[in-house]
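Step one of this worksheet: look at the structure below.
A single protein chain has been omitted; all remaining protein chains appear in their positions.
Let's turn to subunit A:
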Amino acid sequence: MAVTTREQRLKDVRAWIDATVAGPSLGQRAEKVYTFVLVCAIFGSGLFDAVHTALAQVMSADGTATWGTGIVLLGVVITARWGAYQGPVVFAVADVAHLLAAPLSRRGLAARRLAVSMAEGALAGALIGGVAVVGLAGHSHGFSAARGAGLVAAIAAVGVIGVAAAWGVQASARLERTLGPLTWLALAAAIALGLAGRHDDAVVRVARWSGPWGWAVAPVRGGGWPLALGLLVLTAAAAATVALRACGTCPVERHLRRAEARAGAAASLVAFDTRSMRQALQTASNGKQARGTANLRWVRRRSLPGQLAWRSASALRRTPARVAEALVLGAGATTLLLVTPDRVTAALVGGLLLFIAATRVLEPLREEIDKPGRARILLRASWGHILLAHVTLPLVLVVLSVAVGAGGCAAAGGILHPGGALVVAALAGAVPATLAAALSARRGGRLPMSVLSMATADPTGASGFMVIGYLLLWPLVGALTAGLPAALVAHGGVRGLQPALMLALVAATLLGAILRATRDK
């Protein structure tokens, strides 16, 4: 029997797969390139002008230097977190059974996929950097081409670092566990850096040299950016080298979990079911451990709200990270609402963050919606009342997060005048935001057939907008009803409090009525 080397076997397998499994032909590939070039030629100029004008309104060199470091840091951490669910090297389930189980070099099997992912990371980074350059060039006319090229290269290098970090997380359970809390620390650091940098330029200068996240935004403003760019490129090269050298070390079990999760997520995506897609991807992560039976007998369980509050409390006690996330998001949202409510964009972002905070603690409601049969058998109330009762505990938590954020802002002395009225407006806005989040959760994760059929039957070609409109409806309602009360007070002073409270009250009543009117399908 002729003995083949491992390298030769790997080459043979690759050649066999290329010859057996038909990929797109040269003509098909050329057609895709042609279509891409054609679309760019037709829409490129108009899109460029629109992006150029829009970004020039909101981007400035000072603002980017102040907030950029934190945003890049958060971007790197979020990219690394992608490794906990998928990561840059994901095989098919059958690959795990037949190729990873064969005497082939696992490094050889993974290296090409990792290299392609890093190239994609660099390309995505370059695109983001390019968009930032378009915005900066439109605003400050002095933004030179050299700085622009530097910024594009820097964000491309950050893309490589992010993908390398994601590989580390994908390959190591320990790193994955470490990264969970780090994400929230990064968010807090990003907000703190941005807020501190607004008042003190020294903070921005220190942040610039604090690591790759700071080096990445160095080309935007100030001197020394070629050195920062050089350091960043060296760091990216080192990260890529380390990742490629270690790319055979990921345990097969982790590859298999990701492969199965991807297959499940793909199946859910075909059915337009984003909730089960998310659940499928979560199976790849280390997962949460049950924390025993919740001793929450003190919660009154005779009434429907009491019963469901007990149930929500029991479920949330087992997922404390969700509660912590909601509190951090809610406090961050409140900070935006109290510190910069005079800017409508900031107020709306704050409102959106409150909406997201509420979604984090509405998981028990979603589980109820997943299996309505349980409530049908166990509870005598109407479906709408059950859903409304599920909002009680999340509402308490969101209001608590607003109180925590307000307390923090008051302690730091950062609340805009009139402080008390702004806090009341933020607290009032939390109610419709939570109800909007509940209405969003009520729809389940699947895109309804009615929306799909309307979108596909639409002769105007606006079907994409129809689907996006459907998806963004409740987040927009949440952002508006939670952000506008604070904005009204910021612009009208104490006199603005009355319309702000009226707005929150009317919105909450309407949203609550819609939720209560929900019928069991």
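The rule is short, and it goes like this: contacts are C-beta pairs under 8 Å (C-beta built on N, C-alpha and C of every residue); 3 or more make two chains touch, one makes a residue touch a chain; residues count from 1.
Assume contacts and distances are computed from a predicted model.
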Per UniProt record, name of the chain withheld from view ["Transketolase", "Signal transduction histidine kinase", "ABC transporter ATP-binding protein" or "Tricarboxylate transport membrane protein TctA"]: "ABC transporter ATP-binding protein"
Hidden partner chain, touching residue among A:Gly63, A:Gly248 or A:Gly414: A:Gly248
Candidates A:Val51, A:Ile78 or A:Leu104 - the one touching the absent chain: A:Leu104
Sole contact to the chain not displayed, among A:Val21, A:Ala41, A:Ile377 or A:Ala411: A:Val21
Positions on subunit A where the hidden chain makes contact: 1-4, 6, 9, 12-13, 16-17, 20-21, 92-94, 96-99, 101-107, 248-249, 251-253, 256, 287, 289
